[in-house]
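Now for subunit A:
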Amino acid sequence: MAEEVKASWSKGEEIVRMLLEKAPYAEGTVRRERRLEFKVPADRIVDFLRTAKANGFELLLQITAVDWLKEGEIELVYQLFSISHGTHAMVKTRLPRDEARISTVMDIYPVAETYERDAHEFFKVTFEGNPKLEMPWILEDEDREVGVSHRKDFDMLGYVKRKYKLLDRFDEDKENYVI
Partner candidate 1 sequence: MIETALKALFILLYATFVGFMFMGIIRIVTARIHRRVGPPIYQPILDTIKLLSKKSNITHGLIYDFGILYAVGATILAVMFIPLGSIGVLRAYGDLILITFLLEIPMLGIMFAAMSSGNPYAGIGAQRALLTLLAIQVPLGFAIVALAEFYGTFSTYEIVMAQQTMGWSIFHFPLLLAAIAYDLVLQAMFGKEPFDIMIAPGEISLGPMVEFGGKHMGLLQIQHAIALFAETLFFANIFLGGGVVTAFSSSILNTIAGLAVLLVKQVAVLLIATFMGAIFPRFTIDQAAKFYWKWPTIIAALGAVLASL
Partner candidate 2 sequence: MVTQEELIREARENGMELLPLEKDTYELFFGPQHMATENYSLILKMDGHRVVKAIANPGFLHRGFEKLAEYRPWHTNIALLLRICVPEPDVPEAIYSMAVDELMGWEVPERAQWIRTTVLEMARVSAYLFWMMGLSFKLGVYTAGQWAAAYRERFMALFEELTGARVYHIYTIPGGVRRDIPGDKWLRQLRDTVEYIKDKLKDFDNLVFENYITYRRLEGIGVMDKKFALNEGVTGPNLRATGVPYDVRRADPYLLYPELDFEVPVLKEGDALARALVRRFEFEQDLYILEQLLDMGPPSGPYKVDHPSLKALPRFRVPAGDAFAHVEATKGDFGAYVVSDGGNKPYRVQIRGPSIAHGIRVIEQLLVGARLADVPVILMSLDNCPPDIDR
Partner candidate 3 sequence: MNELLIIIFAPLLGGVLAWALNVRGIRELLGVAGAAVPLAYLVKLYSELDASGQLSHSIDFAGFTFSFSLTHLTWVFAMIAGVVGLASTIAMVSTSRDGYEWLFALMSLTGAYGVFLSFDLLGFFIFWELMTVGSFMMVLKYSRSAGLKYFVLSVVGAFAMFLAIAKIYALSGSFAFPDVANAVYYAMGRGDLALVFGLFLVAFGVKAGMFPLHVWAPDAYSETNQSYTAMFSGVLSKTGVYGFILIYMLIGYRLMVEFGAFRSAPKFGYIIAFLGGLTIIVGGLLAALQEDIRKLFAYSSISQIGYILVAFGVGTSLSIEAGIYHAISHALFKGLFFLIVATIIYRTGKTTFADMGGLAEKMPFTFAMAFVAILSLAGIPPMAGFVSKWLIFEAVISQNLPILGGMVFFGSAIGFVYLIRFTYAVWFGQRPTDLDDTKDAPLPLAVAMAILAIPNIVFGIAPGLVVKELNKIFGGEIVTSPTLWELNLGFGRYNGLLILVWLIVGLLIAAVIYFLGAPVRKVPVTDTYQSGNPVTMEYNLTIRRNFFLPLKEALAFWLRISFDKLYRDIGAWVEDFAEVMRNYVYNGNVQSYAWYLALILLILAMWGV
């Protein structure tokens, strides 16, 4: 229901066109006022972010990893914000699920080091060039060895029952319980 774009945002169109000239491999749309969306192939993400940073997108707010189990892909959403243009932009890339490798964007946005460590810890996406990937982050060593992650195929309830050995009230198998 969010398809029909309200009064088309001319300023956004103009930004998207300016970026697409510089990065032909990407395609971009204006979601709504002050919300842009770009799709970029995985190997070109560094160049696209470099051009984006050059053209006024100063802040990298977050690198979100979304695990599309059915398509067998992990989608990385680089959420940028431009103070000069006053707009938010989502740059989406798709990685294969089993061994997700992408190069780091640390040299463009240094803060990406923390976001990449987070994504690596919970979604097992390896970012080449990030020195602190192996550094202890949030999970303890015991959980890391077991392979705790936020991917869809991680059976959290099973792991919780094994780890804390107390949750007897889970024995009755409620499939779609509703609280």
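Worth pointing out:
By our rule, contacts are C-beta pairs under 8 Å (C-beta built on N, C-alpha and C of every residue); 3 or more make two chains touch, one makes a residue touch a chain; residues count from 1.
Here is how the candidates were picked: all candidates are chains of the complex that A comes from, given by their letters.
Keep in mind the model is a prediction, meaning the values are calculated, not measured.
For subunit A, the touching partner in this complex, chosen from 1, 2 or 3, is 2. Interface residues of subunit A, counted against candidate 2 in their complex, comprise 1-2, 32, 34-35, 58-62, 64, 66-67, 77, 79, 81, 83, 86-88, 90, 109-111, 113-115, 118, 122, 136-140, 150, 152, 154, 156, 178-179.
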